[in-house]
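Here the complex is missing one protein chain, while the rest keep their positions.
Labels run A and B following the written order; every chain starts at residue 1.
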Amino acid sequence: MVFRCFVVCISLLLLAISAYAVEPVERLPDPAMEARARSISTELRCLVCQNESIDESHADLAHDIRVLVRERLKAGDTDAQATQAVVSRYGDFVLLRPPVKPATWLLWFGPVALLLTGLTGTLYWLRSRPAVVPPALSAVEQAELERLLKDDA
Amino acid sequence: MRRLIALLPVGLFLVLAGYFAWSLRPGYDPHELPSAMIDREAPAFDLAALAGDGRIARDGLKGQPLVINFFASWCVPCRQEHPLLMRLAKQANVRLYGIAYKDKPEDSARFLSQLGDPYRGIGVDRDGRTGLDFGVYGVPETYVVDAAGHIRKRFVGPLTEAAVEKELLPLLRRLGGS
Partner (left out) sequence: MIVELGHFCLILALFVALIQSTVPLVGAARRHVGWMATGRTCAIAAFLLIALSMAALMHAYIVSDFSVVNVAENSHTDKPLLYKVSGVWGNHEGSMMLWVFMLSFCAAAVAVFSNNLPPALRARVLAVQGMIGVGFLLFILFTSNPFLRAVNPPANGHGLNPVLQDPGLAFHPPFLYLGYVGFSVAFAFAVAALIEGKVDAAWARWVRPWTLASWCALTIGIAMGSWWAYYTLGWGGWWFWDPVENASFMPWLVGTALIHSSIVVEKRDTLKTWTILLAIVTFSLSLVGTFLVRSGVLTSVHAFATDPARGTFILLLLLVAIGGSLALFAVRAPKLQGGGLFAPVSREGALVLNNLLLSCGCATVFLGTLYPLFLDAMDGPKLSVGFPFFNRTFVPLMAPMILAVGIGPMLAWKRGDLLGALQRLWVAYIVAALVTLAIFYVTYGGPVLAVLGIGIAVWLAAAVVTEWVERVGLFRISLADSFRRAIKLPRAAYGMSAAHFGLAVFVAGVSASAFSQEGIEVLKAGGSMKLASYEILLERVEKIPGPNFTADRATIRISSGGVAVATVYPERRFFPLQKQTTGETAIRTNLLADLYLALGEADAEGNWTVRAYWKPLVPWIWIGAAIMAFGGLVSLSDRRWRVGAAARARRSAVAAPAE
């Protein structure tokens, strides 16, 4: 119940400004800097709307973070520093691309490891296959076979 | 070997089911985010006070532990949490300050005149910038800041009786808030 209420609250936040994604008023005058802001924004998660980036999100909070990123860029931050400004407030959770560190090695290298294991396993399976000995037919199947062959004739 | 490999899928599934069971345990909320600000200095803020011409600023509040509650008149769970805040404010050792997050000052004032004002001071965060600096992602959120000005704990969503009794008050006692 408590949680439901919180969801209601978040949805209110979402509704506060129900505009779409990047808004003209937010844009920076310098197109190169604006492009940087856009590319940073696409990899930052909108916290209240899940798996949407702040660049795509309509949420009010996403708007705030977009503005923050642009402020940082205007103040002369590099892309990494601007991203860090958001991470320092909200943690690694805002990064849609999780950082590569021991805790995420399994995530990042798991797929490759699995593919290699799969390839090795398949090769092993191919090599270890026993010579072909088709299983003998059971008596019932033998009878069935003869009956069918006779039908065909 | 073949037998062992055949056991692999069911083994993996059981591990997975274990995780699922873990995530269903009572009290676990996957939506709750730990604050990135824990044990870091509270971000600087200097906000106009809701009542009068004064200001509510971080540096002016330093020296003793304090509790900062982000609220808004448009936030439904804030109403739910409010009676608890009223009771909390009565305890002598709790310095409770409010920050009105993205709320028109007249709305905040009406909200408090209806339900009572538990806060020692209220800062007006009209554009939500202070909230952003704190890492607020939905109101209400409540922060405990120690005497040196470091954030020690964040509560997301409405405070509960249990959270206050088991976590907030003991923490304040440890921080020497009496």
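Going forward, a contact is a pair of C-beta atoms (placed from the backbone, for glycine too) under 8 Å apart; a residue touches a chain by one contact, two chains touch by 3 or more.
Since the model is a prediction, treat every value here as computed from it, not as a measurement.
All shown chains touched by the missing chain in the whole complex, by label: A, B.
Residues of subunit B in touch with the missing chain: 2-3, 6-7, 9-10, 13-14, 16-17, 19-24, 26, 30-31, 33-34. Listed by residue number, the positions of subunit A touching the unshown chain are 4, 15, 17-25, 27, 43, 45, 49-53, 56, 58, 91-98, 103-104, 106-108, 110-112, 114-115, 118-119, 122, 126, 129-130, 132, 134-135, 137, 141, 144-145, 148-149.
What we mean here is this: only the chains that are shown with their structure count from here on.
Subunit A and subunit B have centres, each the mean of its CA atoms, that are 29 Å apart. Contact residues of subunit B toward subunit A in the complex are 29, 31, 33-37, 74-78, 80, 102, 128-129, 132-135, 137-140, 156-158, 160. Touching subunit B in their complex are the following residues of subunit A: 2-3, 5-6, 8-10, 12-13, 16, 47-48, 60-61, 64-65, 68, 87-91, 93.
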